[in-house]
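First, the structure itself, so that you have it in front of you.
Missing here is one protein chain; the remaining ones are kept as they sit in the complex.
Just so it is clear, A and B label the chains in written order, and each chain counts residues from 1 on its own.
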Amino acid sequence: MDTLASLLHMSPAVAWMVVKIVIVFSAVMILASVWTWVERRGSAMIQDRIGPNRAAIFGRIRIIGLQQLLADGIKFFFKEDLAPTDANKALFWLAPFLAFVPALMGFAVIPFGRSFTSGGHVYHLSVLDPGNGMGMLYPLAIGGLAVYGVLVAAWSSNNKWAILGGMRSSAAMVSYEIGMSLSVVALFMTTGGYDPSEIIAAQGHLPWHWNVVPHFLGFIVFFTCMFAETNRLPFDFAEGESEIVAGFNTEYGSMKFSLLALAEYAHLMTASALIATLYFGGWQVPFVANPTVALSITSFVLKLVFFAWVFVWIRWTLPRFRYDQLMHLGWKVMLPLSMVNLVFHAWRMSQGH
Amino acid sequence: MGVVVKKVELSWLDRTYVWPVMKGMGITFNHFIKQLFTRTSKRYTIQYPDMKKEMPAGYRGLHELKRFEDGAIKCVACFMCAEACPARCISIEAEEFSDLNITQGFEEKRPQVFKIDMLRCIYCGMCEEACPKDAIWLRNDYEVAAYDRLSMQYGKWDLMNTYAEADGKERITQDPMPSAPRRAIAM
Partner (left out) sequence: MFLAFALITLLGALGMLLQKNIIVAGLFMVAAFFGVAGLFVLLANPVAAALQLIVYSGAIMVLVLFVIMMLSSHEEEAAEVGHPIQRWLSVLLALALAAGGVTLVLASKGVRQLAERGAAMPPAVTLQGVGATLFEGHVLGFEVAGLMLLAAMVGAVALTKRNL
């Protein structure tokens, strides 16, 4: 690392920062785009179908259909890029970025591996070093901003279905944010800190000490709210293709649509990283007290991939909720549950546990 | 009389919603695993250009004009099929032929033009029913498609030759003379 930095005429800290940003964001992007394939193939398998397996390089080499990504990318890239006549053009262009940037940014604070020391420097494997003061508030704040992508996309396309979708999903996201925040607050209390690295360190390496065991209620609430936050089924009120055409991205096509779709998957990656960090010990390896850096990264990636798969899995298991049922669930079930969770842990702490 | 709808009483476990979701996920996961470890040939999906479905015996696909063993067309141009056709897609022009040695001076009939418009045909099989000579039948093959309308007009030779190779027959482009009087064969 030091030699690389001196070769590039940068300080090691700056070089490390650049390397981290490139690695993290490209990894998330690649995972997100691969997940479009996983979604299609996985859904096909769940429904006893086969899924896309025809795209091939030179008409010959088809690696279980993975080239579908490439084919989709090329197709989206060369499609005509048009905006509806009465749309607000500037916002129509801005919306995919507004959706995509927060989805990627949320990942910045999550440690994806053990910190290590080399040449007198401590290198942290998260884009923002621990102790930055934002901690877990940062993903929550960025998650709050993620609403605007949907909202702006919906409003600027000047289409009644789009506006309906945008309004439904923004209302859902705002109401589920409360339950989510409360369940995270309970975590802050028992951990005594709100930095993700502190939360991971407090969980230790034994699976029954991970937060999912004492905070099982909170985990369920958080997990459910993550579905609402990422606009995935069973809460995908932004799209709801059987009800309102395609919701907020009705008017979107070509690269803009693909950016919106990628944003959804990047969001999914961030959400599963959050779940792994908060409730499943982040980079901790089960039963290994001091894992090597590579092992810790592998453990984290495996957890992340597993939860991302659970998102896909649940999507193809459950039907979409009705809108009033969603609101009922959010306000009358999730919020009280997370409240109960919070009060229960407060009581336990007051009893000196 | 109205229908009495039975209300399903959910148990408390079902009402938590978490347990039924887990059950559902179990079902979908079973399907996933099963599909993942089934060989391609055993799956429900028939991957069409590589694999083809075995059509049942009575399937009505593309028409074929049958021939005798010596290659002569069985059709006698009686127009029964054209009459029976509800879609009016068969058009026949008859011709007479005679050979002194074989037909002994009798005139025999055969189609000079036998055209089926596959775009109009509804594959009902009435022509096959109507034919007194068993000269036309509907095969099991269903791949009747073309890039333009003209090539969907199947002529006499198309109807005789399309699947000739598959059946191990020769392609023929002109009517061979029958080698024996047909009445003798019929008797």
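For this structure, a couple of remarks:
The definition used in the following text is that contacts are C-beta pairs under 8 Å (C-beta built on N, C-alpha and C of every residue); 3 or more make two chains touch, one makes a residue touch a chain.
Bear in mind that the values here come from a model prediction, so they are computed numbers and not experimental data.
In the entire assembly, the chain absent from the figure touches the shown chains A. For the chain left out of this panel, the touching residue among A:V34, A:A56, A:L91 or A:M255 is A:L91. In the complete complex, the residue from A:Q47, A:S181, A:S254 or A:T298 that touches the missing chain is A:S181. The hidden chain makes contact, of the residues A:F76, A:W155 or A:Y265, with A:W155. The chain not shown here is touched by just one of A:F76, A:F100, A:Y123 or A:Y194, and that residue is A:Y194. Within the whole complex, the absent chain has one touching residue among A:L140, A:V293, A:V310 or A:M327, and that is A:L140.
By the touch criterion stated above, the residues of subunit A touching the omitted chain are 88, 91, 132-135, 137-138, 140-145, 147-148, 151-152, 155, 158, 163, 166-167, 170-171, 173-174, 177, 181, 188, 193-194.
The rule we apply is simple: only the chains that are shown with their structure count from here on.
Between subunit A and subunit B, the centres computed from C-alpha atoms are 53 Å apart.
By the touch rule above, subunit A contacts subunit B in their complex via residues 42, 44-50, 220, 313-314, 316-318. Every residue of subunit B that touches subunit A in the complex is listed here, in rising order: 18, 21, 24-25, 27-29, 31-32, 34-36, 40, 43-45, 47.
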